[in-house]
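I have a structure I would like to understand better, so I am pasting it below and will then ask my questions one at a time.
A single protein chain has been omitted from the complex, and every remaining protein chain is retained in its original position.
Labels A, B and C are assigned to the chains in the order they are written; within every chain, residues are numbered from 1.
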């Protein structure tokens, strides 16, 4: 048993840190740290910096413009990026569509699409969920009917994250209604400026706009935009779900958040003593810290399994389950620590009107926003179902 | 809204307290307080004292020898008895069979059996559960086949509490195998000295002997021991389950246990300070105290509903759910407070070898024994099912 | 022993519920709650006309109620309708105004002609008033106040401000403070207004030589009393909001299908809703205890128990409700998300569960009540 990283891995970590220190724009890091939404330009700016360095498409093989990293290197990069408050790159083009095309796409699709993901020409978003279907992909209703060399698409997608910045969407659509419900699904790429495609914002609980609905009304999509074979969409969707996902436990984010908590707890006072010395907070912070320390080891264990080719879907479910719980606990602790000062909506106040550190002023909206962690991307109930299925098999 | 008891009820409480102070044998209360098992003689001794006073069969109407109390008076009596560490009277004859006979029994059964419950001539136990059936009464397998003026009984019952003291058992038995499984069940009274009836002890997790298995092998039971009609057993069983059960939340027991905890926390030290001043323990005790205070009001609210004729099965499920959780939490807190001193088995030590108060020496076994609270008598999962059924009805 | 509402209270509850159902849907609420002045003058007049404000004072102070039960009946309905109007600030302010004998101004508040709010808290205060550090000093006939006040509920747009400041203190937050807590009245000075995260108005106040009139030079006990009543109001509000949110959750699970069957048929979800229901019953019970003990020796203990338990229960119910709703529970458009926000944020007002746990620990255990 050996917890340590190899010399090469440690050198890599140093390199990543240096890179982040020298290249991550300070204003961007400050916004990320305070839980504010980034502008599209800011995200693209960071994307460009990463792409120039060759560190953007972390999961792609070198031949397609990825850095050719090992799972451990990806982990180190994700951890350091989170700790430095670098923007989390939207995964839709880089970590979802990219790997799908690399595995299932035609040569033409790869040549045409992958470079545009890297250079920011295309911003992809995801059309999986539908109203009333949630995590139940088999029941999806958006239809794509073949008409000559086009599909005619009708239906509605929802929870489309950052769709407002996108010009393209990849969708799961129903191309057959016979047989098992899973068997009639296809994976289709759609230009958002196709006539009949309309995007509407969904405002989330914290007031922010990060997800959208997309409506399809007789939208005509060329058949060459089909990825893989017709009715192969379920296989592709499963590949994406069980595909090793870096940083699913969000340990780096939790570590950063807990560090911020400790700093805040020193600065804030409650009834005349620092929150850090308040026994209730101190105890809870200590226990969460133990949980997070364990999680970071659990994460490495699963990472080592992935490195050794032994990880399956159950591992990523366990990571997501506990990882999101810990992250949400930290954000609850952070919000709680502010006491009455968590109440005012920071949007209404200028910096010099705040009585708490700027970083902390959005603690409550950030807490509410992050209730999504246990819902989106396969709710924690779905994750429990997945693990239970494996556990009670046979 | 008015939380106070009437003048008459307060006077009644005073009378109960005086009675308990003057009549409850001190040695018996001490054993109850320390969580020790009572001898049969001790239970019968207290039963005789209560019977002499006319306070034994608290749920029976006066014509059958009950005190004719209101629901509120029964509550007050139960609460004061718990607080005084009076033995909890085994409910099988007094609160289960008695009310069943009063409602469903023949005049002959009432005349023959009720007085013997009161005077201690008969000790009844319960034959409901079967191995592999748990809370699922519909699946019970013990057969009673009519043969002339007898039933011939074959099968096995389990979790028969204090059966070792009993001379009689009331059972649910299957008398028909056609139709719905619930419809073929009857309620039968059996002498334990009937040939073919054998009782064997079950040792519980804490080492104690309070439950038993009962085996029936061609045991011949006279037909006049049938209560109600043949195949009416399900109705009787449901009557018993939804019948208003005094003290199902165990608030009196929890209050006594929490008082004992506070006393212990003053006496015990941990790392040089009283456990009572230890912030973790103090916080948890305070929160449990709030929970218990709320529970005691919830209990009174449901009691008032019962008094006003409005209480149903859902209320008693809610009381049992939360009431057992609180009681188990208190016993966990109590055990935890002892630290390393909870480990030695007090049975192996004399009183002057103990380093903790005698009352506390059995904290761990008592904690383990009381895991039963959320399992026996309809597990908390069953209680949740009952409430959910009502909640999601229609 | 009687847990049903009296006929009068039932009528009050019914009329308030009807008024809010007819005049205050979630769109009306959200339109008012998040834009300055963070409340609706129309709704406010409506509530005053219904007698909601007057019910906070007893008859001998010009009201028509004044018991803790009056307060809890009203706030449970406000919670059920997720009312974001500045009723809490009015309640606390009005009680102190009336205690100080300002009958005329109190009458104006009752009739909805004036609004009052209380500036007591300061950054870093939970529920212990000892570390309050704003100071008051005599200046000729009047007084001058200095210091920072925060969490002034209903402050935006209030006509009058009651301000708590320390008289005769050395000053400096942190240690135990000398002097007494004085209560002052001022026309509302310039405030730092904001919406609360969960809607409704809140304000801060930076005082420098602020001129004010002194209503009482030693109002500590009256303030604690008014705050405890405010805490009871918050508990009752939470009970109303929890009950409504659980209803919404049950309805949603019944009507929504997944994997070909109603969500309501999934046992794991059922059991979680049952646990929410248990917490609601407990929350209701402890609020009853606090209402009953208001004004008794056990007031502080019962109120802190209630605030602590409800802080825990409200967070649990809010988080579970969002989770059980899935994505829809995350949206601004769905009313349930605003209920959930309110339930979480209610613990940030007038001392949170931890503050009240510590207050409980400091209090003597209760004498046997039976």
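Worth a mention:
Assume a contact is a pair of C-beta atoms (placed from the backbone, for glycine too) under 8 Å apart; a residue touches a chain by one contact, two chains touch by 3 or more.
The shown structure was predicted, so the numbers you read here are calculated from the model rather than taken from an experiment.
Counted over the whole complex, the shown chains touched by the missing one are A, B, C. The chain that is not drawn here is touched, among residues A:11, A:30, A:145 or A:294, by A:294. When the omitted chain is restored, the residue from B:205, B:310 or B:358 that touches it is B:205. Touching the chain that is not shown, out of B:6, B:167, B:217 or B:355: B:355 (per the contact rule at the top).
Within the whole complex, the absent chain has one touching residue among A:321, A:346 or A:366, and that is A:321. Among B:157, B:174, B:260 or B:278, the one in contact with the hidden chain is B:278.
Annotation for subunit C: contacts to the undisplayed chain at residues 266-268, 270-271. Where subunit B meets the missing chain, the touching residues are 129, 132-136, 138-139, 158-159, 202-205, 207, 268-272, 278, 280-281, 332, 335-336, 338-346, 348-349, 353, 355-356, 364-365, 367-368, 371-372, 374-376, 379-381, 384. Annotation for subunit A: contacts to the undisplayed chain at residues 1-6, 9, 13, 72, 79, 262, 282-283, 286-287, 289-291, 293-298, 300-301, 303-304, 318, 321-322, 381, 384-385, 387-388, 391-392.
Just so it is clear, only the chains that are shown with their structure count from here on.
Separating the centre of subunit A from that of subunit C, both taken as means of CA atoms, is a distance of 38 Å. Inter-chain centre distance (subunit A to subunit B, centres taken as mean C-alpha positions): 52 Å. Contacts with at least two other chains are made by residues 283 of subunit B. Residue positions 357-358 of subunit C each touch two or more of the other chains.
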